[in-house]
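What you see is the complex with one protein chain gone and the rest in place.
Chain IDs A and B follow the sequence of writing; residue 1 opens each chain.
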Amino acid sequence: MLAVQVLINALLLGCLYGCIAIGFSLVWGVLNVINLIHGSFIVLGAYLAWAAYQWLSIPPWFALAIAAPLFFGLGYLLQQLVLNRVITAPVLVTLTLTFGLDLILNNVMIYYFKADYRKLTLSPPMGSVSILDVVVPVDRLLATASALALTGLLYLLLRRSRIGRAIVAVRLDRDAAVLMGVDVKSIYAIAFGLGAALAGCAGVLMSLIFPISPLTSATFLGKSFVVCVLGGLGSVSGALAGGLLLAFVEGFGSTLFGPSHAITLSFGLLIIFLIVRPQGLLGRKGFE
Amino acid sequence: MTRSNLALLVLIACVAALPLFAGPYALRLGTIACMYAVLALSWNVVGGFAGYPSFATAAFFGFGAYATGVLLNDGVALTLSVVAALISSFALAALLGTVLLRLRGHYFAIASLSLVEVLREFVNNATDLTGGGMGLNIPLTSGSGILADASFFFFAMWGLLLATAFVVIAVSSSKLGFGLACIRQNETASNMVGLNATLYKSIAFGLSACFVSAAGGIYAAWVHYIDPSDVFDILYSVKPIVMALMGGLGSPFGVVCGALLYLGLEEVVWRNYIQIHSGVLGVLIVILLLFLPHGLTSLRTSMFWRKAKHV
Partner (left out) sequence: MSIPGKSAARAAGLPRLLLSLIVAAGCWQFSAAQASAEDVIRFGAPLPLTGPLAPEAVKQQQGYDLWAEQANKAGGISVGGKKYKVEIIYTDYQSNTPRAVQTTEQMITQDNVNFLFAPFGSGATKAVSSVSEKYKVPLIAPTASSAQVYDQGYKYLFGTFTPNDTLTTPLTEIIKAKAPEVKKVAILARNDLFPLAIAQEMEKSAKANGFEVVYFEKYAINTLDHSATLSQMKSLAPQWIFVTGYTNDLLLVRKQMVDQQIKAPVVTMIAGPAYPDFIEAAGQSAENLSSAAWWHPAEQYAGKDIFGSTSNFVKLFRDKYKSEPDYAQASAAVCGAIFQMAIERAGSLDRDKVRDELAKFDTVTFFGPVKFGSNGQINSLEPPVFQIQGAKPVVLSPQAIKQGEFRLGVN
């Protein structure tokens, strides 16, 4: 029974991890930028949900609809005004730039929201359902469903829409895309905006589950790293697969070896993956 | 010896004059400055010369701090402990390098980043040896006066900086340095012309680890108390990179200048803006990168370029 419970826990958590990482993965895959501001975007999204619920009584499900365009705009502008200026510079420059941007955003959040932990507590609480001794928390279930819906939406967008096709084209071969008449700069901005929107939405969903504070941004970012590498860069299904794998390793690792070893295990796995299968679970070889 | 390497040695020599006129707090800052210069110079070997974006600095810093701390607690002398940390980290890094340096670009960055996490959690869980999350107390090495103590650790760190600078300069003008430059420009091609890239990269990774580890060791003896989240702080990986970028990638002189400039900025900002210092630092980093993307050393060359273009 314990094994089944741990399995269910991991399944739910894995989808949430995928949701956390997907925006990060998109930006990395398309723009070749390791976006260190991602974690702070998630936290900002969580604050948005918290404020909407606390002050305006807007439930998190509707806050998603506010967060998505807001964060898209924020990301779009950030890319257009700041990142595009150095987008051709070496990896380290863009990385350090997002590091600086993250310092700014995180400091702003500490300044305005203070560092103490908030919690979005729905009243009445959603509780959990139990089926044959296996317990499933309802809020996690709903958050997982929304996360899946979001990723599905992104998948459709990338597959079916004109802009989506252009994004995928730039991701696969930037130079060829330019020759085909794709405006790479604006595609970059749209992709970064999408990444930010996904981070904001992830934040809204996470606000249901985790305590909110500017200090948690580094943890979200760390998870995104691992998930991305495990699953493979830039692909929607890869992020989900990576999230699930990470959650299984953490879950069964901490059950078997004790929770203090869970992080060691997940990072050990990450290094092994990097060496043996750098393209990730579902990634295509040769894409770096 | 090139002019810029000479300038580096002169700069380091100037730093040594600090105890002549400074008090203990300035000496503390000087010690930190030397420490970061060591970190940045070391990072430059693998990051600047070979072009591999390593985030492993914090891993080796923590490794050195704990190796030295544990040895000091067993009654081994400070010098011996630091040397032991230096040699063992060189071996460890060279060994890890043969595996990790097969990865390129972002993948290597992430692998080196996870090395920090793995080592930290390892130390965290090896409670018997390291005290785990409780931290490790390190016996005081000297009970002499405030100023004597401060000067002792300043000169220890400064000596390490000098040694690092000599080695880095030697590397840059040797066959190894040439090989690393080839690897940075085109690794596949260098492999084809018969360069043993794996060996070169492993040595570079080892060199970039050993002085960092020694710095960690001196640091541990200096502060008397270390815990995993302090010495495996990811900022020890990030800051040397920012410093190198500020100063100019690849040039040892530029990197050390970048370290001094970064610490100066950080100190001034940190003191004057108690609530918003990290935000202000972020703004400075962004501005520097946007307007000086190739660091301080580009101040000079870019002047030439612009002229040449208009001719």
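Annotations
The definition used in the following text is that a contact is a pair of C-beta atoms (placed from the backbone, for glycine too) under 8 Å apart; a residue touches a chain by one contact, two chains touch by 3 or more.
None of the values given here were measured: they were computed from a predicted structure.
Of the options A:5, A:84 or A:237, the residue whose C-beta touches the omitted chain is A:5. Only one residue from A:60, A:195 or A:251 touches the chain missing from this view: A:251.
Although one chain is not shown, part of subunit A still touches it, namely residues 1-2, 5-6, 9-10, 13, 107, 110, 114-119, 121, 123, 125, 127-128, 130, 135, 137, 139-140, 209-211, 213-216, 218-220, 222-223, 247, 250-252, 254-255, 258-260, 262-263.
Residues of subunit B in touch with the missing chain: 23-25, 28-29, 32, 121, 124-125, 132-135, 137, 140, 146, 149, 219, 223-225, 227, 229-230, 233, 257, 260-261, 264-265, 267-268, 270-272, 274-275, 277-278, 291-292, 296-297, 299-300, 303.
The rule is short, and it goes like this: only the chains that are shown with their structure count from here on.
A separation of 31 Å divides the Cα centre of subunit A from that of subunit B. Residue ranges of subunit B in contact with subunit A, taken from their complex: 47, 53, 99-100, 102-107, 109-111, 113-115, 117-118, 121-122, 124-125, 238, 241-242, 245, 249, 275-279, 281-286, 289-290, 293. Residues 28, 32, 34, 82, 85-86, 89-93, 95-97, 99-104, 106-108, 111, 222, 225-226, 229, 260-261, 263-264, 267-268, 270-271, 274-275, 278, 288 of subunit A touch subunit B in their complex.
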